[in-house]
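For subunit A:
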Amino acid sequence: MENHLLSIVTFLPVLGALAIILVPKEKLDIIRWGAAAITGIQLIFAIWILSVFDFASGDVQLVEHFAWIPAFNIEYFLGIDGLSAPMVLLTALLSFLAVFSSWNIDKAHKGYFALFLLLDAGMMGVFTSLDFFLFYIFWEVMLLPMYFLIGIWGGPQREYAAIKFFLYTLFGSVLLLLGMLALYFLSEPHTFNMLILAEQSAQFGQAILLGMNAGKVIFILLFVGFAIKVPIFPFHTWLPLAHVEAPTAISVILAGVLLKMGTYGFLRISWPVLKEATLWFALPLAILGLINIIYGAMAALAQRDLKKMVAYSSVSHMGFVLLGMAALTPAGMNGAVFQMFNHGTISAMLFMLVGVVYDRAHHRDIEGFGGLAKVVPVYAGVTALAFFAGLGLPGFSGFISEALTLIGAFPVFTWITIFATVGIVLNAGYFLWAYQRVFMGELNSKYEKLEDINGRELFALIPLAIITFFLGVYPTPMLNLMSTTLNQLVEVVKSAGMAAGL
Partner candidate 1 sequence: MINLALLILFLPLLSFALQIFFGRRFEDKKGEWVSVGIQFTTLIMSLAMFVMMISRNDPNFSLEMQKSWLDLGVFKIDLGVYIDNVTIIMLNVVALISSLVHLYSTAYMAGDVRYSRYFGFLGIFTFSMNGIVLSNSLFMIYMFWELVGLSSYLLIGHWWEKKSAADAAKKAFITNRVGDIGMFMGMMIIATVLGTFNFQLIADRILDGTWASNAGMLFGGIDPHKLLTIAGVLVFMGAVGKSAQFPLHVWLPDAMEGPTPVSALIHAATMVAAGVYLTVRIFPFLTADAMATIAFIGGFTALYAATIAITQNDIKKVLAYSTVSQLGYMVMALGTGAYVAGFFHLVTHAMFKGALFLASGSVIHAMHHSLHKLDDHQTDPQDMRNMGGLKAKMPITFGVFMVTTAAISGIPLFSGFLSKDAILAGTWTYAANVHDGWLANLHMAWILPVFGFGAAAITAFYMFRLIFMTFYGEAKKPDIFKHIHESPKVMTVPLVILAILSTFIVFTLPSVNPISDHGWFTEVVQSPETAVTTGAAFDLEHFEHGMHEAHVPAMVTSLIVAGLGILLSVLVYLLNKISAENLATKLGALYRGSLNKWYMDEFYINGIIRPFLKGCDAVGRFDLEFYDHYLINGWGRNTKRTSRGVGFADDLIVDGAVNFSGIIFQWLGWTLKFIQTGKIQNYLIFVLIGAAVLFAVNVY
Partner candidate 2 sequence: MDHLSSYLVLSAILFSLGLYTVVTRKNGVAILMGVELILNAANINFVAFSKFVTHTLDGHLISVFIIMLAAAEAAVALAIVLNLYNNRGHINVDEANALKQ
């Protein structure tokens, strides 16, 4: 049993999706509660996994390793380490909570929840698989449900948004596939096993591909594939649109989990497998991180649509992840992965909150509200909490991760980091400005009878708020979980660079 925990946690939603398809479509409650139950069980398993996870070891654990397609040396290889464990927890948690944000989906419930669970399985698979081929399959599996979830249950421009998202990501996937195949054919014996690929890292650094250094070529191919997911400027424009058009729960998943898959891909594949290319690309990557931080924040300041503002804030926040990753210092790396987790919880809260007001007022124009704190005090309070968490107030987890990435990046990219701190002010700017326009001032008479946030919505928000707060005060458990692995990663990449004379 224990050896199959990862398979269970990955494939449970698939079973759930099949089960939901079999339920007659009139039995709405069974469908909803069924989805909640399945994701709930998944969450319990995720916590179980953490409880058997050895924090002190930086190796992959809970391994499941079988030959799958022996002819091509493709393996069914699952396992987690300190990098993927937080992501597994995040995925399970947000999937569970997002079910409750899906309560007011108003059509084709069966299809919605089945696709939702399939999406869940795809995401979980990405974080648990250690075979590149398997990874790629999950990567693609997750794409299709997303397309339908946005395209069918989304807002007015849903089809455009869905197509755009799909094409953008598919474009990235193609390059990813090319990179993957290049790695496969350059490795000896041909393999997709990420751990073996990482061991053969030096040989990719020397091989020649298309007349150029193979490591760099492959790095760029993978980079584009992952960068689109993150999204890194200039591959980011699918994001505001997809976020805005997607239903609330899907925005939550999109911002909370999907964006992390890009940065996770970097750390899982690009960094260990292409060590020398990583060092070579660190500076451009840090610059892109800086652009993300500043550009995202500036664009967020300009938005009138609350959801778009939150979407651009994601761009800005993910910039910190990039900066920390590129620095290749323990503080930067831990800060980056911690930021991935924190952004997951915080942006999930933000999107849920936007969803709450949109459900009631049926618009999201920041200028169209005013003084709401008077009629919806609880909602205003929770939003204030989420906004302050978003702007990196000490006491919330986002502060620690941002501070760590900056401190970690400072010795390596001094000037870039100095400019990046400006992002801290801008973050405060757009969050507080939006808060003022929505909640403060004279009450807009249109909303005198606005309903306050209800129990179900609070149920989805409070766990996130507690986690954000808890990790802001006491970050040790999460940092312990990942620091061994990440410090090892930094060490390995650095020493490879040293060996190559970089």
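Candidate selection criterion: all candidates are chains of the complex that A comes from, given by their letters.
FYI, a contact is a pair of C-beta atoms (placed from the backbone, for glycine too) under 8 Å apart; a residue touches a chain by one contact, two chains touch by 3 or more; residues count from 1.
Computed from a predicted model, the values in this text were never measured in an experiment.
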Report summary line: In this complex, the candidate that touches subunit A among 1 or 2 is number 1
Report task. Under the touch definition given earlier, write down the residues of subunit A that touch candidate 1 in their complex. Result -> 164, 167-168, 234, 237-238, 240-241, 295, 298-299, 301-303, 312, 329-331, 334, 371, 373-374, 388, 393-395, 399-400, 403-404, 406-408, 410-411, 414, 417-418, 421-422, 424-425, 428-429, 432-433, 436, 439-443, 474-476, 479-480, 483-484, 487
